[in-house]
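Before we start, here is the structure in question, set down as structure tokens.
Excluded from the complex is one protein chain; the other protein chains are retained at their positions.
Residue numbering begins at 1 within each chain, and the chains themselves are lettered A and B in the order written.
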Amino acid sequence: MAIKNYCLVCGGSGCAAGKADDIYHGLLTAADACGIGNDVQIVKTGCFGLCEKGPIVKVLPEEAFYVEVKPEDAETIVNEHLLKGRIVDSLLYREKGADKTDLSEIKFYQKQMRLVLRNCGVIDPEEINEYIARQGYAALEKVLFELTPEEVLEELKVSGLRGRGGAGFPTWLKWKFTADVDSAEKFIVCNADEGDPGAYMDRSTLEGDPHSILEAMTIAAKTVGADHGVIYIRAEYPLAIKRLEIALKQAREFGLLGDDILGSGFSFDIEIRLGAGAFVCGEETALLASTEGNRGMPIPKPPFPAVKGLFDKPTVINNVETYANIPLIIIKGGAWFNAIGTEKSPGTKVFALTGKIENSGLVEVPMGTTLREIIFDVGGGIRDGKEFKAVQTGGPSGGVITKDYLDTPIDFDHLTAIGSMMGSGGMIVMDEDDCIVDITKFYMEFCVDESCGKCAPCRIGTKRMHQILDKITTGKATLEDLQKLKDIGLATQKASLCGLGQTAANPVLSTMKYFEEEYLEHIRDGKCRAGKCKDLVSYTIDAEKCIGCTVCARKCPVPCISGERKMPHVIDQDQCIKCGACFDVCKFGAVIVA
Amino acid sequence: MAMVNIKINGQPHEVEAGTSILKAAKAFQVNIPTLCYHPDLEPWAACGLCVVKVENSPKMVRACATEVVDGQNYITHDPEIMEIRKTVVELIQSNHPNECLTCARNGSCEFQDISADFCIREAPYCEMLKDLPKDESTPSIVLDPRKCINCGRCVQVCQQLQDVWALEFIDRGYGTVMQPAAGALLNESPCIKCGQCSAHCPVGAIYEKDETEELLAAIRDESKHVAIQVAPAVRVAIGEAFGLEPGVLLTGKIYAALRMLGADAVFDTNFAADLTIMEEGTELVHRLTSKDGGPLPQITSCCPAWTDFMEKYYPDMIPHFSTAKSPMMMQGAVTKTYYAEKAEIDPKDIYSVAIMPCTAKKYEIGRDDNMHASGYNDMDLVITTRELARLIKRAGIDFLNLKDEEADNPIGVYSGAGTIFGVTGGVMEAALRTAYKLVTDEELGDVNIQAVRGMDGVRSGEVPVGDTNLRVAVAHGMANVRQLMDEVREARDTGKEPPYHFIEVMACKGGCIGGGGQPYNTDEEVRQKRAAGIYNDDEKSTVRCSYQNPSIIKIYDDYLGEPLSARSHELLHTRYHARPLYQK
Partner (left out) sequence: MAKMTLETLRKLREEQKEVIERRDSGDKSIHIIVGMGTCGIAAGAKEALNVFLGEAYTRKMDNVVVKQTGCMGLCYAEPTVEVKMEGMPDTLYGNVDAAVARKIVNLHLLGGKLVNDHVFDYPARDINKE
């Protein structure tokens, strides 16, 4: 029977947390209740990207883009839109400062180019047929029946695809190293141990399009001659794991995994290994150690995993996003891919845009897009009209980028050149209310927690740097400490064994370079301009401006504000815990932070 | 061997492909500092001190773990590298107690040496220590995790070299500590007390339990007759603590020093080694010739770390074990019986001490009731080579200039077969010399049985003894044992002919000469030299076979009767028991 409407309900983890599941079931129930259950199809898809405004429901063919939908809205959508054709205006997405609701005009999507996320928000990830419908497994067909392994490698080489896990190593070369080793056993590993704070590109890809990863891994296996694959995924990604398990089951049933795939004579299967969520296990040698059942600690390279990897066998290890590009490159050709992005970094990159930004979410843009475009066009600019201060890319391994560099085109080399790095794609935007030292301390705390403890520079260096940053933010540091911070930073960078330690000092070194004055203010003047370092700020009441409304005194949790009604109030500095509640509630600007 | 051309600090050199930068540099007189690398172990790359620059590369690499690449120029020392190393040393220092004066490794500490080179006069960072208690639960080894610098050597030793898995990295990041799993104490863990961790530890985080004070107290006690025996491997290693090359034979000087220290009698464990051969060799012949002699292969049991390992990991092999006690325990038993009788001393007044290359021996003297065969503690105290060296220095003895002395009778004379107990393959060789006689009633032509000598981890071969070709195997280093045991087990379980008749196992690499209580800085070269010293002792012995030792002949005539007699069984044999890996 003909379907009148399609409701695509976001099934990503973010929207799931916003009760997308209830919305999905609400739509089903309501549609049945008013007798149109057979006229509409309600599909749970992968992530739409605009997570800030989730949960998202998109209704076709009207292309109504409903945002921040609540479970109780399900009935309204059915009764108004599906039944009567009246688009529910109140739920439609509106871009800031405009009344645009047409999907094609949403800036968030306009500058994006969704290749990796091509199926996210479009298909039902738990339904292999929908993947197949959108060219799914067509690339595998080609690799199994038309192309030689050499031709696949050549296509990848022409494409210029570089590893999306962070370092940007040419993917074809990695594959070739493994292909060239003569070994009866080889492995294909997918690194899905995404660990940067605030980053969830890989999770969303796996949740929204799991088959693309399975297909790519099978292509890799055929190309290098492997028969066993492992997806290493952190256990705290339950939805992605569930979708992967469903996808694996379906692929095996369809004969797209297992023995004699599609009658080609080639056999390959994939298993899932759950990681306990250690950040360092995203480092490939630690990941492999953990997969083998050992403690997740890095070992020196070379030998590289491509030659001596899992169980000492040659192993191709790529991250999720790298794999997601592979089927497209095989279908559309390396030259097509190479034309996208920049010369040295072709293709697109997915970023998890978070922080003080209007449209937090998952965005995919061609390489070479500038930071300004991502932050101000796609991201909708800084929240609450505040001033942009810096953006951190590459997570705890990256550096900060200031407004002077906003027009830097994003690719592997440009980001490294300005002292940051691509990393896996985390992008955290800071505004004037963020204290740069405080943020750096946050990253260092993360590194201290996530250091595996194996090598001395990282294990002790991160701890020491954190201590010094803590001294600075509490006003106990001296100028000498700044030099120590720099010394430890350099030693940690140069003498650490793996990428975690080698990059742990990046936030320190880059913020010290670009925001030296702010560090000095903390130490020399005992001031935190953002008012974040509680030990350095004090709240006072301007007697001229205070009208004695008593609101602050009533809101103070200590309480330490006293004063007669209609008389200026006073804050007892000894008691004040610097929570800032008085500042927030004062309507007369009488509370002063200094 | 393929060679590559590299440069070290611009100087061209040709080295073997596959060599690490660290080793290559050392070969050309450039020392790169390291705290975690040890030649016995795979590079673990933990300390971060050995970083070097590769010309035209922005990153520094670890010299210990990076193989040389043809055409590359390695910068091992420049102001920047030295500055970075200094910061790393400062960081490690800040995490290590400044207690050198009271530390077990004062004067022999690798970290102390490196710190001295870097001239750090003021600690830039406040001390930040782990608040962890010492583990003194075993009689052999002390764990002091506060001093641990997380180099990982002990864990690698325990897991890779010894296959024991008592030590593990626990917790993560800054909180990482080396200790038994699940917070167990060392004596509740699978630890076999071999002490290899203590011999490899660069600092004072793992060390032998020092019992020199107990020895001094016994010497001070007028009522005690202090009898001290010396193990074979001690005599070729103790010289290292006094600046000599490894392998220099110092038997006579040790006897002299012990007397200067106050020993009332000085014996040699080698005498008991000959005794062991008589018992164990006879036992082997029984197994070979009689159905109720016990199953084949017979496996040696003179290494206490090995018997502990077997009781925990291979309890099904217990029937294969020679019931003969170790030489030290036999010596202890006859000291308080045979010797006491001869010398007319009340055995309760004898204080029996052994100088051993081994920490497990400290455990062995109390391992079960069979260690009281004399009616008293057969052994009262075990002192390692390292402890003895310190004691000799403390007593102001000019060790190297002492006049050689002889051991006391009647349990001090030994054959060449007794002395080679100290090296891997030695027990086997000594046993074969006597077994040949027992089986064929003929003297062995060439007593040097080359087939069982050498340093390969597992060696096997056939030795003709009479009509039979004896299939023998030797393993040393616990990680090499599994292969042999699995072979034996499989043959037994499938009803096949046993693959071997006789197997010798020593827990430590190289046998006792590489023991956990030997002087520090032991590596393959050192072990080779010590082994050469032992074979030298054998060569120059007039008596090469245990059964020819006149003191042995005498003890059987006067006291024991014959090997495996009732009295022998009572005094010189023991039993084994299955033990759980974790006792908690």
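Everything that follows uses one rule, which is that a contact is a pair of C-beta atoms (placed from the backbone, for glycine too) under 8 Å apart; a residue touches a chain by one contact, two chains touch by 3 or more.
The structure displayed is predicted, hence computed values, not measured ones.
Student: Going by the touch rule at the top, give the shown chains the omitted chain contacts.
Tutor: Within the full complex, the chain left out of view touches A.
Student: Looking at the whole complex, which of A:L28, A:I87, A:V307 or A:V593 touches the chain that is not displayed?
Tutor: Within the whole complex, the residue contacting the unshown chain is A:I87.
Student: Tell me which of A:E52, A:E130, A:E155 or A:D431 is the one touching the absent chain.
Tutor: A:E130
Student: Name, in rising order, the residues on chain A that touch the hidden chain in the full complex.
Tutor: Contacting residues on chain A, toward the hidden partner: 1-6, 41, 60-63, 81-87, 123, 129-130, 132-138, 141, 144-145, 253-256, 258, 262-264.
Basically, only the chains that are shown with their structure count from here on.
Student: For chain A versus chain B, what separation do you get between their C-alpha means, in angstrom?
Tutor: Spacing between the chain centres: roughly 54 Å.
Student: Which stretch or stretches of chain B touch chain A in the complex?
Tutor: These residues of chain B touch chain A: 43-49, 51, 59-60, 62, 65-67, 83-85, 87-88, 91-92, 94-95, 124-125, 128, 149-150, 152, 169, 171-176.
Student: Would you mind writing out the residues of chain A in touch with chain B in their complex?
Tutor: 278, 295, 297, 299-300, 302, 448-457, 459-464, 467, 484, 487-488, 490-491, 494-497, 502
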